[in-house]
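Here is the structure we will look at, set down as structure tokens.
In this view, the complex is presented without one of its protein chains, the others remaining in place.
Chain naming follows the written order as A, B and C, and within any one chain the residues start at number 1.
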Amino acid sequence: MSQPFILSLTIFVLAVYVGFEVITKVPPTLHTPLMSGANAISGITIVGALLSTGLGLSVLTTALGLAALIFATINVVGGFMVTHRMLGMFQKKG
Amino acid sequence: MSQPFILSLTIFVLAVYVGFEVITKVPPTLHTPLMSGANAISGITIVGALLSTGLGLSVLTTALGLAALIFATINVVGGFMVTHRMLGMFQKKG
Amino acid sequence: MDTQTIINAAYLLAAVLFITGLKGLTKPKTAVRGNKIGSTGMLVAVVVTLFDQQILHYTMIVVGLIIGATIGAVLAIKIQMTGMPQMVAIFNGFGGIASTLVAGAALLEVTGGGDNPGLQFLMASGISGLIGSITFTGSFIAFGKLQGIVTSDSVLLPGRHVVNGLLGIAAIGAIVMLVTDPSAFAVPYLAICLLAFLLGVLLTIPIGGADMPVVISLLNSYSGLAAAATGFVLSNNGLIIAGSLVGAAGLILTQIMCKAMNRSLLNVLIGGFGGEAGGAGTSADEVYEGKIKSSSAEEIAMVLEDTQRVVFVPGYGMAVAQAQHGVKQLANLLEKQGTEVLYAIHPVAGRMPGHMNVLLAEADVPYEQLIDMDDINPMFAETDVAIVIGANDVVNPVAKTDPKSPIAGMPILDVGEARTVVVIKRSLSPGFAGIPNPLFAADNTLMFFADAKAALQDMVAALKETVDA
Partner (left out) sequence: MDTQTIINAAYLLAAVLFITGLKGLTKPKTAVRGNKIGSTGMLVAVVVTLFDQQILHYTMIVVGLIIGATIGAVLAIKIQMTGMPQMVAIFNGFGGIASTLVAGAALLEVTGGGDNPGLQFLMASGISGLIGSITFTGSFIAFGKLQGIVTSDSVLLPGRHVVNGLLGIAAIGAIVMLVTDPSAFAVPYLAICLLAFLLGVLLTIPIGGADMPVVISLLNSYSGLAAAATGFVLSNNGLIIAGSLVGAAGLILTQIMCKAMNRSLLNVLIGGFGGEAGGAGTSADEVYEGKIKSSSAEEIAMVLEDTQRVVFVPGYGMAVAQAQHGVKQLANLLEKQGTEVLYAIHPVAGRMPGHMNVLLAEADVPYEQLIDMDDINPMFAETDVAIVIGANDVVNPVAKTDPKSPIAGMPILDVGEARTVVVIKRSLSPGFAGIPNPLFAADNTLMFFADAKAALQDMVAALKETVDA
């Protein structure tokens, strides 16, 4: 499962660059939805929570994993949904 | 020396994104120097040429490598230098 | 192809979807699609993880997913529009604590089993615990401030910089302990989390309520970094890419938001803004003394009759008074008498980006009538009446004239160019920036001192009478 640290770091640095560059100009109306959408994506930790919960490890680990899974799922599901609602309101045509 | 293909691909895709995003607006005066500078960077193949030349392989491989090395070095050295000269001219103050 | 390759390929696909989604969210036309693309990326990442051959127990996973999805969905559906920034804060806090828990679980499993998992694993766990926990409590303070549970004033504890510094050093010490003696991992890891919980509170509490959107955005960047750190713990590229992507994008967004408010990030984080009133600059008395023309609904109704163009300029006060429906009613009356009605939207009017858009959309104001600052400003010269409803800083000409004022350099709405300016607010109190506003004392300005909602009702009634009369 483990890959050399330097490869992880390479991927990390490149992804940081993409993150820095991908967002340049954002109209103020979209600040809040963009924040919310990005927040939902940061719920990617759900992937880690799935592994902690499902690998059949000790009870304590599984419990921690389950808690993490619930929190992360709230973040992901709630995040994308609230972003969608926001966008609907911000752009509602009369 | 070999790393899993998927990791190479991941790095490739991220670097392509960085390349796409890093250049947004360029004043026309800088089009030619930017092209020239990017061209010099694409001479990175010099690294491959160094390996082909230096690994002490068969004569034919070494010969191919040496040819590649010469070409790539011309690209790199000439590229950065000509870019530097260009910039000097474009921005020369009277 | 082995499973690991497929999983990594799926993570790459998810990453591409995340990038495309984020990009989409930056443009009005593609925002809805961008959000959908981002959520598809998450779906890909989750589904492919479930195919990991190492996963043995699906019961717990299903339980966790159902509980989490239900809570998330209910919260997202129930929340009022104006409560959305708070909601984002909460979600974000949950994401942070999830990263902390995952790193803790990994630490428990690997190190608890007696192995020394190496420097990368231990460092990353420590960092994940630290950042995730700061995000958790910080987000909840932000939530509390916006919700009015915690005071939204800037709370400046004496010696707080020293205290924060010491806490930070202690947390780093705990990480060093964790790395040097991984066998006793529990104590340092818990210490890291507790210290970070405290830090999260102390770093957020000095920041005024109005700056909370910026803080949430910053904390959002943190939770991305926490996820990336967890990725280093698990050597999971999905977490590394998505986490660092959001970490970086969140930081840029934070800066963009600061810039729109004409603040520096440092200035926001040090706090103390939005708490005290006034201070520097000319005093309110000097500005207002003897120059204020107070007016009434009837007088304003007469001014509004037979106008060609009226521009509404909403601000924070309209949100407080929930006066948007009254505005729309007045606008309807005006349009019936043949007046063109427009709304001037300043990028930082209100207390969150898009605040005015949301409220006016709620009152069914047509989208085409909402005009952005840069487009409306040249139009004020051909405007009969500009009605400022609970806006203050965003129409304060001092931003242009006094380079020492706290809003110096902020672009403003040039309402003063209109033939007549009507300002509705309850008093001469300052707005968010705490400074007096010479617009209120201008020759062509009429002040209408009242709660915005009540004021608009009165104006509607008065205009009806004037027209009927």
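The rule is simple: a residue touches a chain if its C-beta (ideal position, glycine included) is under 8 Å from a C-beta of that chain, and two chains touch if they have at least 3 such contacts.
This structure is a prediction, so every number in the text was calculated from the model and none was measured.
So there's a chain missing from this view; which of the remaining chains does it actually touch?
Per the touch rule above, the missing chain touches A, B.
Go through subunit A and note every residue touching the omitted chain.
Considering the whole complex, subunit A reaches the absent chain at 4-7, 9-10, 13-14, 17.
Which subunit B residues touch the hidden chain?
Subunit B touches the chain not shown through residues 1-3, 5, 8, 11-12, 15-20, 22-58, 60-62, 64-94.
Keep in mind that, in the parts below, only the chains that are shown with their structure count from here on.
Going by the average position of its CA atoms, which chain sits the greatest distance from subunit C?
Most distant chain from subunit C: B.
Tally the contacting C-beta pairs at the A-C interface and at the B-C interface, and name the larger one.
If we tally the C-beta pairs in contact for A-C and B-C, the bigger total goes to A-C.
Centroid of subunit A to centroid of subunit B, CA atoms only: how many Å?
Taking the mean C-alpha position of each chain, the two centres sit 35 Å apart.
Compute the distance, rounded to whole Å, between the mean C-alpha positions of subunit A and subunit C.
It comes to 18 Å between the two C-alpha centres.
Considering subunit A alone, which of its residues make contact with at least two other chains?
In subunit A, 3, 11, 15, 17-18, 22, 24 touch at least two other chains.
Could you say which residues in subunit C touch two or more other chains, in rising order?
Expected reply: 4, 15, 19, 237, 241.
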